[in-house]
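I have a structure here, written as structure tokens, and I will follow up with some questions on it.
A protein chain is absent from this complex, but the other protein chains hold their places.
Moving on, here comes chain A:
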Amino acid sequence: MAHAPQSNFENPVVNWIDQRLPIFTMMNKEYGSFPTPRNFNYFWNFGALAMFVLVTMIVSGIFLAMHYTNNTAMAFDSVERIMRDVNWGWMIRYIHANGASMFFIVVYIHIFRGIYYGSYKAPRELIWIFGVIILLLMMGTAFMGYVLPWGQMSFWGATVITNLFSAIPVVGESIVTLLWGGFSVDNPTLNRFFALHYLLPFVLLAVVVLHVAALHIAGSNNPLGIEPKGPQDTLPFHPYYTTKDIFGLTIFLIFFASFVFFAPNMLGHPDNYIPADPLVTPAHIVPEWYFLPFYAILRSITFSIGLPFTDVVLIDAKLGGVLAMFGSIAILFVLPWLDNSPVRSARFRPIFRWWVLLCLVPSFFMLGYAGGKPAEQPYVLIGQLGTVMYFAFFLLLPIIGRIEKPLPLPASIANPVLGGNAATAK
């Protein structure tokens, strides 16, 4: 008790608890009076949206797990039983299936926001790194979740993606056997994927806690990319941003519900309504849409890299593709150090701004487009161009930081020197 703060809550029960475990004081400090820059635009809603989707996925997923059977002979039919005979089962499953897509839409926009406004820069590098770890966990969780209905795309997607690990020299084959729990994608694979699909979201939640905890140390970035200089630059989180977040959440829910209730299979693939059959390979194996950009990078490396003028192959095309694909995520970890400009927000960075909008963003859409098409021309070329643009965006940042002349920064959030349109964004 010696260090416990004195609590002054009106409700005696709250007070009693708070003196012993100051959880109400903490909530009030972090989500009540928490000083938040007053100039957020709607891009700053997406962190809260992502949190909402994560909780939605965990809750809907637990209800699905109560009815799902993780056995290759029964998994497909157990999902259909949820769709037909479980009360509201169709809605829970469509929420969960489309929720995965919503999670990626929200998180991709959240990441774009972070890049455009330089949110990854000091002192927020660790927040960014936790974010990249969250992205990786999301990808693993989503991939394994897609396997569970045990449709054709589940099975063949799992086969293709797990086979990628065989490209790793020496230990690759052993890793694949370990992932499969045998010598092909089969019942042991489904069982361990189900176990991990249930586990990883909670690991992800723990990293989200770290992500948010670190955010509450440094405080939020904002569209101007300058630190608040005093109380005139901030507003208490509640009620200003709680209200704004709930409004944004409602708009997002309209978007989400449109898919769940009116186009629940639009983002899926018809082949996944065919039960998995190891003897019949689908004509085109495509991953879920949110993996297409990375799948395109994987397929863009169509050539082996060897010693010039010899036949010695150092990296064959398959390993090259795998390295490029993992490299496309890994490079995000070092983004805070690749970008050496002292200015955060792209608003004051004339080159960087267009570099994001005309190189990074188009490359992502090009890769997504090429990834969904068969591996033939011109799609391979579009994918390769997208790959070059994607990596070029990151690798040329140190040069841009050096040659770019940033615009003058406003003196403070409340009194921007530029006045007018660069002032507070609503």
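Keep in mind that, in the parts below, a residue touches a chain if its C-beta (ideal position, glycine included) is under 8 Å from a C-beta of that chain, and two chains touch if they have at least 3 such contacts; residues count from 1.
Assume contacts and distances are computed from a predicted model.
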Hidden chain of the complex, named as in its UniProt record, picked from "Electron transfer flavoprotein subunit alpha", "Imidazole glycerol phosphate synthase subunit HisF", "NADH-quinone oxidoreductase subunit N" or "Cytochrome c1": "Cytochrome c1"
Candidate in contact with the missing chain, chosen from A:Met27, A:Met266 or A:Leu395: A:Met266
Contact with the hidden chain (one of A:Thr250, A:Thr310 or A:Gln377): A:Thr250
Full-complex contact with the absent chain, from A:Ala100, A:Ile115, A:Ile161 or A:Val286: A:Val286
Sole residue of A:Asn11, A:Asn71, A:Ser258 or A:Asn340 that reaches the chain not shown, by the stated touch rule: A:Ser258
Contacts of chain A with the absent chain, listed as residue ranges: 38, 41-43, 77, 80, 83-84, 90-91, 94, 101, 105, 109, 235, 239-240, 243-244, 246-247, 250-251, 253-255, 257-258, 260-267, 269-271, 273-275, 282-284, 286, 289, 292, 365, 368-369, 372-374, 424-426
